[in-house]
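The other protein chains are all here in position, but one chain of the complex has been omitted.
Labels run A and B following the written order; every chain starts at residue 1.
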Amino acid sequence: MSTLHTVNKSPFERSSLDTCLSVVSNDSTVLLIEDGVAGALQNTTASSSITDAMGNGVKFAVLGEDLGARGLSADRVMDGISVVDYAGFVQLAADHDNVQSWL
Amino acid sequence: MPLEVNGKSYETDEEGYLANLNDWNEDVAAALAAADDAELTENHWEVINFLREYYEEYQIAPAVRVLTKAIGKKLGKDKGNSKYLYELFPYGPAKQACKYAGLPKPTGCV
Partner (left out) sequence: MSETKKFVYMNRKAPYGTVYALESLEVVLIGAAFEQEVQLVFVDDGVYQLTKNQSTDGIGMKNFSKTYSALGDYDVNQIYIDEQSLKDRGLTMDDLQELTYEDEDDDWAEKSSMKLVNREQLAELIGNADVLLNF
């Protein structure tokens, strides 16, 4: 069963992303939304745990609208994280068997 | 209570402020003033247009103190004082002029 994990909390403030990454399987995707998009930027204290998960085959995406609202441009996003729009969000939800929201 | 201008109806709040910023035009401004028995002169328009520009740039209606200072800088000392502004807008320059400019009530204004 593939799962789409959405994380909407900043990794610098809450443990949502860490917990998510500790249980995520390699057929799953982690989508960063709302304040969670902060984790997608290069060279942050969250970068290494995302890189590790990528190494294990976990896919990553980030919602472009939420990046833009926070003044964070797509070219600052870590390699390997794809920037999606709302339609892409819907597509990801449809492509996975289930959605786990780390609220 | 909706405001009727040129056959069109505009939504307002309980104090007569325009509900939607984008509904504003000069006829609407004149109608908002007419509802208070006020007539808009060149001097009024200067302040109203200033407020709209300020809002566009900063996304807020300025407090009276800020408005007074900024008007003085832009339109000269003889206009940048509360006496002048209160004469134009006796119900309070920020409150009344913002209403005619179609802006929300200034933050912190009661």
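As a convention for this text, a contact is a pair of C-beta atoms (placed from the backbone, for glycine too) under 8 Å apart; a residue touches a chain by one contact, two chains touch by 3 or more.
What you see is a predicted model; the values in this text were computed from it and never measured.
Considering the whole complex, the residue from A:Leu4, A:Cys20, A:Leu41 or A:Ile81 that touches the absent chain is A:Leu41.
Considering the complete assembly, chain B touches the hidden chain via residues 57-60, 62-63, 65-66, 69-70, 107-108. Remark: the residues of chain A touching the chain excluded from display are 8-10, 12-13, 34-35, 38, 41-45, 47, 64-66, 68-73, 76, 85-86.
Operating definition for what follows: only the chains that are shown with their structure count from here on.
Inter-chain centre distance (chain A to chain B, centres taken as mean C-alpha positions): 45 Å.
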